[in-house]
Each structure stands twice: as C-alpha cells, then as structure tokens.
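All remarks here apply to the structure that follows.
One chain of protein is taken out of this complex; the other chains stay put.
Up next is subunit A:
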Amino acid sequence: MKLTSLLLSIGLLLQTCMGVRFESLISSNKNAVIKINDGNYKSLMNNEDFDLVLFLTASNPQIGCVLCNDFQPIYEQFSSSYYENLKTKGIGKDDTKLVFAMADFPSSRRFFQELSLTNVPKLYYYEATKGSTLQQQDEFQFVVMDSIPALTSWVVSKTKLSPELFTIIQKINYTELILTISAVLGAVSLLALQYKKVLALLAKKRGWQGLSIVVVILFTAGYMFNVIRNTPYVRTNRDGSNAYFIAGHQAQLGAETQIVSVIYGLLAISMVIMIDTLPKLQNGRYKLAGSIGCSVVVFLLYSWLVACFHAKNTGYPFWLLKL
C-alpha cells in the first residue's frame, strides 16, 4: 500500500512537468482514491483537465476524529465504484472528467495550511479550470443519516454526470472470506479428528477458570466502553508527550483499560497466593515472608489503582500512597 502510493506520487511528480492528464491518472491507479500529499498537491489542484472531488481528513487515531473515520470507508467505496463504473461504461456524452482524491492530515500538512483549514472532515468540489477558487456551495454537508445517497446527489448536481456512474459496487473481501472458510474447516476437521482431546480440553476446569477470570477483569476494566465508543489508544498532548488517562467518567482511552486490567490481574494473583497457596506451605518463615510480601504488593498495587482513579476523578479526596 505504501509502496504503491510512493510510486504514484513519484509518477505524479514526473507528470508535474508535463501537466497531469486525466487518462494517465486513471490508468495508473487501480480503482482507488488518489492520495494527495504535500508533494503532489500543486500539480493536481492547478490543472485544466479534470474536475476534482477532494476529501480532507485526519484518520490518525491520535487525533480521534470520529466522523472522519466513519466517512472514509464510505468515500473510498464510493470512489472506487466510480472508477470501476468508468471503465465499464465510459464517461458518457458530457465528458466531464472527474477525479476523486483525498488528503490525510499528517502527510499533507502544508496543503492544509494553504487551505487554512481549521476542522475536518471536509469534502470539496473543484471545477477543472477554476482551481482552488472555492465557492461556498461547493462543499458537501455532512449529515448523520445515510450518506451515500446524499453524496451521489451532491456529486451529480455538481458534475452533471449521470447517476449511473455512481452506483455502488459491493466488493467481496476475498482474503477475509478465505480466512473464515479455512478457519471453519480447520475447526471442523480438528473436531472430527481429535474430538476426544477437544472434549477433554473443554472439560478442563482450569481453562474455564482462567477464561472467566480474564473475561470478568476485561469487562470491569471498561473493555466494552472501548469497543462501543471506538476510543483512541492514547492521547497526544500539545507538547508531544502521551497521556494515558483522560479525566472524567465520560471518556476513556484504550491504554487505561490495559493498565487497569494489569493491576486487577496482579492484585488477583497476589490475593490467590495469599489465601490459597501460602497456607499450604509447611515452613513458617516462608509463610511469614510470603504473606508480608504479598500484603505489601497488594498495598502498592492498590495505591497505584487509587492514583489512576485520581487521574479520572480529580476531586477524589482519598489517597493510599501518593504516587
């Protein structure tokens, strides 16, 4: 993926001298959105050959733009269906040439500055000859509801192309399909060949014990919150350092769940050692050392947990150890 985009940008750079042609652009990319970055934006923006629909986004999870990440797959599917339709049906009578492109924030910082963007996502339409002189109505309005029909009607109203060009072509993800089938087949064959061993494995108490405890710890550490809200893993501060905790009970980072579940896990292990393993020991000194060690570990871990909680709930008045 990176290699192709690199090649593409080199190709585009070469073409800058000659001026970018629609045909060469279309033939060189494989039905994918054309990626714009700081290297190639000038040549693409200032052309007289084709119209441009440009999606400006910031897909980096650290920025945490939910709408960008929601819209990007829709946009990619939309434009690749367009390119495919273009190959099978041709441009049509109007011969408006249209190119779909997108620019992602970190790789096209200069371009974004030039557009003086303050927020993403944006979807702009540029007419061939006018270049970057943008009218207000050339911007797509993002709505919460189903966006593909809205997108189609917007592009059609701008370019006067026939709507047929924008019928969505559902792509089958072959790798996923094959993976699923092989996984199912593998599982079935394993079950058929070794069912006694599998059954024995399923009947093992330890396995279920570990599984239930891990599941319980994950859920109580807020794993479902991350899944449902699709939270970023860490947050980058202004000065470039990473923050692992967000204050407040309304938000959570992926790293928080990991840290907290590790604490819970270690606490559980030391508790089990303290209650289950140590009393079985014969040597009194080991018992002494073990139980005191465990209670110190528990105390430290619990203090760490309370410190983490302070990061979430800043008004919390209690501390164990100020960490």
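FYI, a residue touches a chain if its C-beta (ideal position, glycine included) is under 8 Å from a C-beta of that chain, and two chains touch if they have at least 3 such contacts; residues count from 1.
Rule of thumb we're sticking to: contacts and distances are computed from a predicted model.
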Options "dolichyl-diphosphooligosaccharide--protein glycotransferase", "U6 snRNA-associated Sm-like protein LSm4", "DNA 5'-3' helicase" or "2Fe-2S ferredoxin-type domain-containing protein": UniProt name of the undisplayed chain: "dolichyl-diphosphooligosaccharide--protein glycotransferase"
Per the touch definition above, residue among A:Leu185, A:Ala243, A:Met271 or A:Leu321 touching the missing chain: A:Met271
Subunit A residues touching the omitted chain (full complex): 118-119, 136, 141-145, 205, 208-209, 212-213, 215-217, 219-225, 227-229, 249-252, 256-257, 260, 263-265, 267-268, 271-272, 274-276, 279, 284-285, 287-288, 291-292, 294-295, 298-299, 302, 305, 309, 312-313, 317-318, 320
